[in-house]
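Note that this is a trimmed complex: some chains were dropped, and none of the rest were shifted.
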Amino acid sequence: MNTFGNIFRLTTFGESHGFGVGGVIDGMPAGVAVDMEFIQKQLDRRRPGQSRLTTSRREDDRVEVLSGVMDGCTTGQPVGFLVRNNNQHSQDYDNLRDLFRPSHADLTYYMKYGIRDHRGGGRSSARETVSRVVGGAFAMLVLRQKGISIRAYTQQVGDVVLAGTYADYDLEQTDSNDVRCPDAETARRMSDLIMEVKGEGDTIGGVIACVIQGCPVGLGEPCFRKLHAQLGSAMLSINAAKGFEYGQGFGNMNLRGSQQNDILIPCDGEISRNRMPEFKTNNSGGIQGGISNGQDIYFRVAFKPVATLLMEQDTVDIHGNAVKLRARGRHDACVLPRAVPIVEAMAAMVILDNMKLAGMI
Amino acid sequence: MNTFGNIFRLTTFGESHGFGVGGVIDGMPAGVAVDMEFIQKQLDRRRPGQSRLTTSRREDDRVEVLSGVMDGCTTGQPVGFLVRNNNQHSQDYDNLRDLFRPSHADLTYYMKYGIRDHRGGGRSSARETVSRVVGGAFAMLVLRQKGISIRAYTQQVGDVVLAGTYADYDLEQTDSNDVRCPDAETARRMSDLIMEVKGEGDTIGGVIACVIQGCPVGLGEPCFRKLHAQLGSAMLSINAAKGFEYGQGFGNMNLRGSQQNDILIPCDGEISRNRMPEFKTNNSGGIQGGISNGQDIYFRVAFKPVATLLMEQDTVDIHGNAVKLRARGRHDACVLPRAVPIVEAMAAMVILDNMKLAGMI
């Protein structure tokens, strides 16, 4: 199923090397001004070829909105949109027609569908995430009005880690460098590592951190649709994602409950939806019992190194024979910088969907 | 929404201190022999009071199957079931009526629903997971027939970590000790740590690892419903879960793509659903492009320390006043041992659901 969400929904289609990619955004509230510049800017942040760190592939990635907007505002009807492919070099992939690239979806798709779409990975290509960025940008148009901000950044590349938490940095600086790390010095080291890896024809993974601020209390459902379960599912559906954690996550396992519990601070008067108490800490990551508590929601997403290498690899062809593979074309040595807006987009859709489910919009 | 799954579905109800918990299993294939002993055994593994490590609360947790079974076999109709609460000490919770316990769902539920169900956490209690274990056990009845096994174990408690991977241990030994760690020596150290923490009235978290073996190729969907995104959502919906990773996950970030890619081994003849090639490694964790590749699927789930402490804590009451909280009743110092069957149950439901979606059952 290529649909994401419950009552705010994105349905996507499209492949890496066909006509293009696109989708349908369903459940967009009516009367929202459609800031096309903002939407395009989000796409530009995901676009290949934006810096020496990313692939030299240039894709313009212009979004065309086909429906659901009249006189510059949403109508409440489904928003169809298209982003055409261009600058395709399908011939770059001709040598892959009968191969299965290691750690790609080539083999599993072939097994599931009996089809080998060798043209840049077809549907399994990260080009599909273009549609997610568009869907997320529409969601953000609504969230912005409600004072909710979502900011992701590259927190780790290989073994270069940004120390501390999001609170230690000015996240407005994230886009001030190509690697999208809010600390210039760490960004430089990450950048150096990526260039080094790229020079070897190899690839490297890392971690993106994200924080959602201004989120109202009460999002998420108690049982199977805990807010963090929805966020986790959303993030893990991004290409190359291998892990998700929020709050303390996998870290600090030596800390006791008495050290991790977030203590409430007494406040002046009856507690109600309009008078939330404050907390001394936020180890919970803004979610308790699956429901947002008004604190910052923060989480981390692990990404593996891109599977496409610009060096020779052993693999097998469709006949089971050993073959040597050497990718042609233009590929990222590290997806992290371009995945930052994708993480934000997925988070935005989860939050808006849950605001709608909670009857807040 | 209290329903899990797409076409194999579990819907649950019930609270910690009401009549009991239960649910409806929908989409169970017809004609499956219902091994009640097996189902009860899974429940017993989750049950409180099974060892000195867990709460001294004794709950019998007998499952009553109300429908969907005739002459010992499933009929293809929904399986309603009940597990009655007993041995309730609601008075243990009377002192909580107007309090919000730190890092519990008390405050967020109150904000979302305007209700303070102080009796043992009400719906937010991990008692709800009884129903998940029953649902998972029914799923396992089908998976067993297909040669699919699912085995979870406690891999970390606090800073005591079981080294290596699942392949280094005999997972048949997992239940040979109270902590459900397949290595006796590590289990002993985990057990000692839990007893120490318990003695302090404190709690401790950890990590459960799980491996799915014998899983067919082709489970999962390309885009939003990647198999690991579904597994991640399932695991993160378990009480106290803070993180999920599969394959290499958050670890080994210094490894390059050339070190992480799983190289295919040439085989004898055309590759097809019946002739899958083998791999030199399994860094992918059995899932490529969101679809199972026939290799072992392995993942890890992080759990925080239980929020209920048997020591005094500061908190606030409904009027915003500072109060001292000291839990009464019987509580776990570490949920890991009892969460092992829950992790297995959730995994089983995900796998069966996806086999049905893929038309394999």
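The chains carry the letters A and B, assigned in the order they are written, with residues numbered from 1 in each.
Methods note: contacts are C-beta pairs under 8 Å (C-beta built on N, C-alpha and C of every residue); 3 or more make two chains touch, one makes a residue touch a chain.
Quick caveat: nothing in here was measured; it's all calculated off a predicted structure.
Which copy number describes the whole complex, given 2 displayed chains of the same sequence?
My count of identical chains over the entire file-defined complex is 4.
Keep this in mind: only the chains that are shown with their structure count from here on.
Report, in whole Å, the distance between the mean C-alpha point of subunit A and the mean C-alpha point of subunit B.
Each chain reduced to its C-alpha mean, subunit A and subunit B end up 26 Å apart.
Please output the residues of subunit A touching subunit B within their complex, sorted ascending.
Spelled out, the residues of subunit A in touch with subunit B are 1-4, 6, 12, 100, 102-112, 123-124, 128, 156-159, 197, 200, 202-207, 217-218, 221-226, 228-230, 232-234, 236-237, 242-250, 253-258, 260-271, 273, 275-277, 283-285, 287-293, 300, 302, 304-309, 311, 313-316, 318-322, 358.
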